[in-house]
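Following: one structure in structure tokens, then a few remarks.
As you look at this complex, bear in mind that one protein chain is not there, while each of the others sits in place.
By written order: A, B and C. Residues from 1 in each chain.
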Amino acid sequence: MTETGDQAATRTSPLGVALAVTVWFIGIGVFILGARRYLPEVASEHGKGIDVMLIYLLVTTGTLIVIGHLVLGYFVFRFSRTARVSPTLPGVTAQRFWSIAPAILMTVLAEGGVLVLGIPVFGQLYTQEPPADAVVVEVTGEQFTWNVRYPGADGEFGRTDPGLITADNALGVDESDPAADDDIHDLALIYVPVNRAVKVRLRSKDVLHSFYLPHHRIKQDAVPGMTIELWFVPNREGEFEIACAELCGFGHYQMRGFLRVVSHEEFERWLAEKRS
Amino acid sequence: MQHQATAETVVHEKQSFLRRYVFSTDHKTIGIQYYLTGGLMGVLGAFLAGLIRLQLTWPTTQWNFLAKIFPSGMEGGFMKPEFYISLVTMHGTIMIFFFVSLVLVSGFGNYLIPLQVGARDMAFPFLNMLSYWTIVPAILIAAASFFVEGGAAGSGWTAYPPLSAVPSAAPGSGLGQTLWLLAVALFIVSFTMGGLNYVTTVVNLRAKGMSMMRMPLTVWSLLIASIIGLLAFPALTAAAIMLLFDRHLGTSFYLPAGLFIAGKLLPNEGGSPLLWQHLFWFLGHPEVYVLILPALGITFDVLVPFARRPAFGYRMTVYCLMAIAFLSMVVWGHHMFVSGMNPLVGEFFSIGTLLITIPSTIIGVNMIASLWGGKLRLTSAALFAIGTISFFGMGGFGGLFLGNAAADIQLHDTAFVVGHFHFMIGGVTMLAIFSGSYYWFPKMFGRKLSELLGKLHFWMTIVPFYGIFATMHFYGLAGAPRRYYNLSQYAFLEGVRWMPMVITVFAFTMMAGQILFLVNLARSLWNGEKAESNPWESTTLEWSALSPPPHGNWGEKEPVVYRGAYEYGNPDAKEDFVPQTVPT
Amino acid sequence: MESHESQSYGALWKIWGVLLALTAIMVFVDAMGLPRILLLVVLISAMLTKAFFISSQFMDLKHEKLVVGVCVAFSLLFFGAILFALIVPDGVAVLHGGR
Partner (left out) sequence: MSSAREAPMNWSGGVAPLGMSWQKLMMWIFIVTDGLLFAGFLASYGFARTGARSWPNQQEVFHLWFISLMTFVLISSSATMATAVAAARVADWKKVGNMVLATVGGGVSFLAMQAYEWGGLIRDGVTLGSNPWNVPAFGNFFFLITGFHGTHVLIGAIVLATLATRVRAGKTTAAGVELAGLYWHFVDLVWVFVFTLFYLI
């Protein structure tokens, strides 16, 4: 099998060609497939930033994958048909260069990308305070659905106590608390007005869940014992799906919900009818 | 090498069959035991993967023959959701802990380290045997957990509490989860014993003249891998102990107040699930590199003899392996960007993670550059090694997305992640295992594997693999969440409904390809082409021993090393290669 | 090794005395009710001093090659510290019931 010594004269090695072609094909194929658009159409303000990040990564890494595979394929093609090993050994400078060049490249490409495009978006989503006029909605995950609650007119959520949880009081709301009277409850359905900040108070009754809005580039674990707040601005009317992105048991795949982004008027109308 | 003639004379003590093949303390036997055991688990893991694909592609089809194997999980031939989750969990656990770890780190590690550094055996052979016989019960326990009440563990290989901590939270969280923890604990014990042996052997038992910078990269990578393993595993041990306490002794390490699970309020108070995630990933991320680094080392060792050129940038590669190892210990949080972790810490982790791309890219470049100016001998081993380079690139660049906090918000826990880590700890490691197998099989058994079958095996592995896991990347970009029993109800996936079928077709093609390898192994063990002691004209030390090497490896005279590991294409040598044992 | 034999038992019991003295100081300081931050500084430095004496004198790291001591200290202290430093911020989050 292994052709030793000089038996391997300059004759083309069909296997080498085949492998080279495969490697080229892989690199180009991955690039072509990656050039297509798979992301769900973005529907939130910060989502644009995340898409920019993703597209930046797709372009840069895609290019590097193609280049890498073209070079690898060429080396296979070229050196599978040589008669004898090149007598000159790789010099120290060459080895240094091929260590320093990738180092610089990746520093610029990866670190630059995350520092310039990534961290700002991430920071805005997680560390910035939401605007004062944000619609506040509390989403509480449980096996296997999402409980939705609005504070109502007084803008305050009624006190909850897990001890009070019953079949028809899923959140264990303390009815004696006046703030609880005008709370609006719903199940796996969130109404929000378009182009206005939505502040989500994320909680969980039992195990870890993850509040996942594919179109809004939102994903945040709901951690029992913690109330995690995040906010985003939906900028497209329509009905969007909510999914769970953290394994929460056998019903994990069933935690489907809807986010209805509607006009201001419709939102107010909906609130009014909910209150009555 | 005249000392080979007298090799047999060293095997003086007559060993019983049991001492020789079952409870052997010879690193070669133990290595092969690990290799075969791990391979067996690999087959089991692949079988589970097959079941997963069946469910994802034909969610509503009835499989009567499976009902016979899993009467409870596949009741009436329909897969239960909880059984699907158990499959996902156990596929991950088995593949990571009991296939790749066993074959790559324990199997090749045990077999190669003493041979490549010129030792007669591991530093502490008895401990070595003990570590193998600790993994066997672990495997039996893991396999048995499928058939207990509630089925196998169903909280993913990450076993996040509260799901894994509260038996009533999921069917698999009963006895199955306990057995899972037990199996993993035993694995850690076994790995620790092995790691102690690896490090001490490499540091203290090297042959005369085998300075650190003359060691083959396989030994380097195994040394570094076992060091980070030894440093990282204790965190998981601690975490697992606390989880067991939470499950059975009523403590609240991971359980906050007010948990309302399965219709009743739990008394626990004062813990947090985040603690487990931190401790788990403090191990979990280095563990990935425990598997990757040896794969890279082996790839270099296989690539170089078939390119007939010295490894490009040997020293730099060694330093990069070290850098990766260190960085991998301090960036575990990139698995937790959306976990509710402190965002500032998250940003630190994100920046730290992307630093890893630097040494990784250098290693990749060095791999490609090692082909430059060579005369490729495209044996099966070489083919797989070249494939590994491609996989490493693909997987590595996927890592740029997931290490990036912003991009990870969209991609976390989607099929993109699945595709990415399968390229890394699935693909790179698997191809390294194969290239290593084709390369060292002659040393292990004195016979060669069939090249024809080997090449077929290569094509039937690499092409379908891309078909499966590259597609999965795009499936994830489209937003498909992982660990879903059935995605058909989600409208946002309309555009990519065709993908699961494609993936499944490729998956079964690839499995068929692996059968070729099993056939090849079985066939070549008995009537493969006989191989002399150095069939590939390699320079490293193990090829100066007989094939297979006798007990004690070196005959009476221990080898002496005079030169670096990769003296190929040496212009002033009569052959184009100079073994390490040839005096200067 | 020569250095070991020249070592007298007396030296060991001196270390013993130092360790006990440090312990006594720690307990005393703890009872004094110092401001929290100062207390932490004193106690942790005393703790590390004790650890240093035990490892260097009793565990004979002073007779080993320096690299051994450095590796051991680095592995234990650095990774212990980084584990602590990077998970405690989340402890704060848990305390405030969220981020």
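Basically, a contact is a pair of C-beta atoms (placed from the backbone, for glycine too) under 8 Å apart; a residue touches a chain by one contact, two chains touch by 3 or more.
For clarity, every value in this text was computed on a predicted model and none was experimentally measured.
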Considering the complete complex, of B:22, B:69 or B:203, the missing chain is touched by B:203
One chain is left out of this view; which of B:43, B:69, B:136 or B:213 touches it in the full complex? B:213
Missing-chain contacts mapped onto subunit B: 118, 123-124, 192, 195-197, 199-201, 203-211, 213-214, 230-231, 233-235, 237-239, 241-242, 245, 249-253, 267-272, 275, 278-279, 282, 310, 314-315, 558, 560-567
Residue-wise, where is subunit C in contact with the chain that is not depicted? 4-5, 7, 9, 12-13, 15-16, 19-20, 23-24, 26-27, 30-31, 39-40, 43-44, 46-47, 50-51, 54-55, 57-60, 64-65, 67-68, 71-72, 75-76, 79-80, 83-84, 87-88, 90-92, 94-95
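What we mean here is this: only the chains that are shown with their structure count from here on.
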Most contact pairs found between chains A-B
What whole-number Å value describes the gap between the mean CA coordinates of subunit A and subunit B? 27
Distance between the centres, which are taken as Cα means, of subunit C and subunit A, whole angstrom: 43
How many Å are there between the centre of subunit B and the centre of subunit C, using C-alpha atoms for each centre? 37
Set of subunit A residues in contact with two or more other chains: 126, 225-226, 228
Can you list the residues of subunit C that touch 2 or more other chains? 93-94, 98-99
Of all residues in subunit C, which touch subunit B in the complex? 75, 79, 82-83, 86-87, 89-94, 98-99
Under the stated contact criterion, what part of subunit A meets subunit C in this complex? 126, 225-229
In their shared complex, subunit C is touched by residues of subunit B numbered 231, 235, 256, 272, 274-275, 278-279, 282, 329-330, 333, 340-345, 348-349
